[in-house]
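Here it is, the structure in full.
Every protein chain except one is present and positioned as in the full complex.
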Amino acid sequence: MDNAIIQLNHITKKFDGEIVLDDITLSVKENEFVTFLGPSGCGKTTTLRIIGGFERPDEGEVYFDGQLINDIPPFKRQLNTVFQKYALFPHLNVYENIAFGLRIKKMDEKTISAKVERMLELFNLKNYGKRRIDQLSGGQQQRIAIARALVNEPKVLLLDEPLGALDLKLRKEMQHELKAMQKQLGITFIYVTHDQEEALTMSDTIVVMNEGIIQQMGSPIDIYNEPENAFVADFIGESNILDGVMIDDYLVEILGKKFECLDSGFGRGEEVDVVIRPEDLDLTPAGEGKLEGIVKSVIFKGVHYEMDIEANGYEFLVHSTDMAPVGTSVGLTLTPDDIHIMKKGD
Amino acid sequence: MVRKYLSKIYMGIIFIFLYAPIVVLAVFSFNESKSRGHWTGFSLKWYIELFHDQDIRMAFYYTITIAIITAIVSTILGTIAAIGINAMKGRQKALILNVNYLPVVNPDIVTGISLMILYISFNMDFGFNTMLLSHIVFSIPYVILSILPKLKQLDVHMTEAAMDLGATPMYALRKVIIPEIKPGIITGFLMAFTLSIDDFIISYFTKGEGVTNLSIIIYSMARRGVRPTINALSTIMLIVVLLLMILINKRANGHDKSKNINRSEV
Partner (left out) sequence: MKDRTKYFAYPYVVWIIIFIALPMFLVLLYSVTTKESNGLTTIHFTWENFRSFFQPIYLNILWDSIYLAAVSTAICLVLGYPAAYIISKTHESKRNTLLFLCILPMWMNMLLRTYAWMTILGNNGILNNIFAFLGLPKVNMLYTRGATIMGMVYNFIPFMILPIYTALSKMDKAVLEAADDLGANKRTKFIKVILPLSMPGVISGIIMVFMPAVSTFIIPQLLGGNKSMMIGNLVEKLFILNGDWNFGSAISIVMMVIILLSMSIMNKFDVDKEGGARLW
C-alpha cells in the first residue's frame, strides 16, 4: 500500500436515498492504468467523480498520495479529468482551451506558449491553435480534451468514457495512442468505460462494478479466465451461463448430465452457476459429443462462426471455425478446464 | 408557380397592413400643415421644431434614460438570479419560476395597478424613481427567461471542467459561464430596453408629477391630435433602429461567412 497514489476506504454514496456506491474500497498504484468497468448505473462514474472531487462521499475516506482529500475542492486537487463529452470551452480557441489551467496558475506567457505548443505537437495538432472548437472533428476535440488536462502535469488523469463518442475505427486508434501515452508519460490513468473490449486491451488492472459494488478486481487475464461470479463472466466476453448442481468435488451436473470439472470445495448438492465460454465448446459429428443438439442459427463473423445450438433444452452460444448448417444435428464436447463453477449470486 | 405568386401577393397584403400606419406617420411628419389626413406640402419644420418642443424633449430624455438604466440593472440582476435559479431543484425552483412568470402572464394593467398600490402603501413619492423601479420589476423576468435556456444548454460538466483545471468557482463563473451564456444576456438586455422604451400601461399607473415618457405624452395628445413633432421623432427613432439592425445583421453575416471559409479549409 505504500505506493498507492489513490486509496478509497469504505466509500458509500447515496443519491436521494438510493445507494449508488456501497462500501467501495480500492487502491490505485502509481503509474498504473486502472479501468472501472460495468454497465451504466453501476457506480463507476460516481467513483471517478468522487476521486475528482465533484461528488462528496457520504461515508468513507479518499486519500491522494497518503493525504486525506475528502474536503479538498476539485480546483485544489492535483489531478485532472477528461470529461465524457469533453466539456471544451466553445468560446475559447484550441490554444486558449489548453492554456486555461496554466493561466490560472499565473504562469508567464512564454512558459504557457512553450507548454501549449509542446502539447499541440504531441497530439499532432500543430497549427490548430487558432481554430475554434466547433471547427474540429470529434477525434480532434478528444485529443484537445486530453491535452488540456495533461498540460497541467497531473499525477493522476481521470478519463470518463473518453472514447464513447468516436466511431469504431477511431476508437481503436485512440485506445493504442492513449495506452502508449500513459506509458511514455508515466502518469496514473483511471479510466471509466462500459466497453469490456476496451478495458481488456488497455488496462493493467480492471475493476468490474455492478450495482455499486466491486464484483472483481484483477488483471485483464485473471478477469477473463477466472471470473469470480456469473455477472463478471457474462459481462466480460460472451458466456453460456447454466444452472448446475455439485454432485461431488470435481463433478457437476448440468442439464441432466454429469461433467468433470476442476472445482472443489462446494457443498454436495449445492446449486451453482456454470459458465462456459462460447469458444471452448467444440463441434463433433452427431452422436459423438457429450451433448447432442440441433443448430438453430449460424452467423459468419469473419474469423469464426457464431452458432446457436439447442441441446437438452438450453440454447448454447458457440464460436467455432467449424460450421454446421442450420437444422443439422451435431455433438458438443468440452474439457474439464472449460467449465467454470461459480457460487450462485444473490 | 401560381402558388408562388399567390404567396407573394398574400405576404404583400400582410406587410401593407403592418406598414400602412408607419408609412402614414412618416409621410405626415413631412407635411406642411398640422392636419392629419390632408397633404398640404413638403416641409421639414416639424423636425426643426422637435428641438424646441420642451415637453417632447423631456419625455424623450426620460424614456431613453429609464430604458438604459432598466436594461443595465435588470440584465445584471437577472443574470445573477438566472444562474442561481438554474442551480436550484424541485419545488423550490418551480415556485420561484412561477412567481417570476407572473409579470409576464399577468395583464400589464394588473401589474401596473399592483405596483401603484404597493408604492402608495409605502408612502413613496410618485415620479422618476417609481417609474424606473416598475420598469426594472417587469423587465427582470424577461431577462431571466432569455438566459435560463442558455444555462440549460450548457454542458453540465463545463463548470466542473474549469474547476478541474484549477479555477475557483468565481473564476469559472467569470471566464466560462458568463461568456457561454452571453447571447442570452444580450437578448435579455435588448428585450428589457425595448419593453421599457415601448411601455405605456405600467408607466401610466406609476408615473408622477412632471415625469412622463413618450407613450404617456402620445396618449394624452391622442384625443386632441398628436403634434406632428412626435411623428418626426418616431420616424427618426425608427430609422435609427432600422440602421442598427441592418448593421448588426451585416456584422453577424460577415462573421458567419468567415467561419464558413475556415470550415472549408478543414
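Labels A and B are assigned to the chains in the order they are written; within every chain, residues are numbered from 1.
Everything that follows uses one rule, which is that a contact is a pair of C-beta atoms (placed from the backbone, for glycine too) under 8 Å apart; a residue touches a chain by one contact, two chains touch by 3 or more.
Worth saying up front: this structure is predicted, and the values here are computed from it rather than measured.
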Missing-chain contact among B:T40, B:T65 or B:N106 belongs to B:N106
Absent-chain interface residues of chain B come out as 7, 10-11, 14-15, 17-22, 24-25, 28, 36-38, 77, 80-81, 83-88, 96, 99-100, 102-103, 105-111, 113-118, 121, 133, 137, 140, 159-160, 163, 169, 194, 198, 200-201, 205, 214-215, 218-219, 222, 226, 230-231, 234, 237-238, 241-242, 245, 249
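Keep in mind that, in the parts below, only the chains that are shown with their structure count from here on.
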Chain centres from averaged Cα atoms put chain A and chain B apart, in whole Å, by 54
Chain B residues touching chain A in their complex are 155, 157-158, 160-169, 171, 175-176, 179-180, 182, 259, 262-263, 266
In the complex, chain A touches chain B at residues 52-54, 73-76, 80-81, 83-85, 87-91, 100-101, 104-105, 131-132, 135-137, 148-149, 152
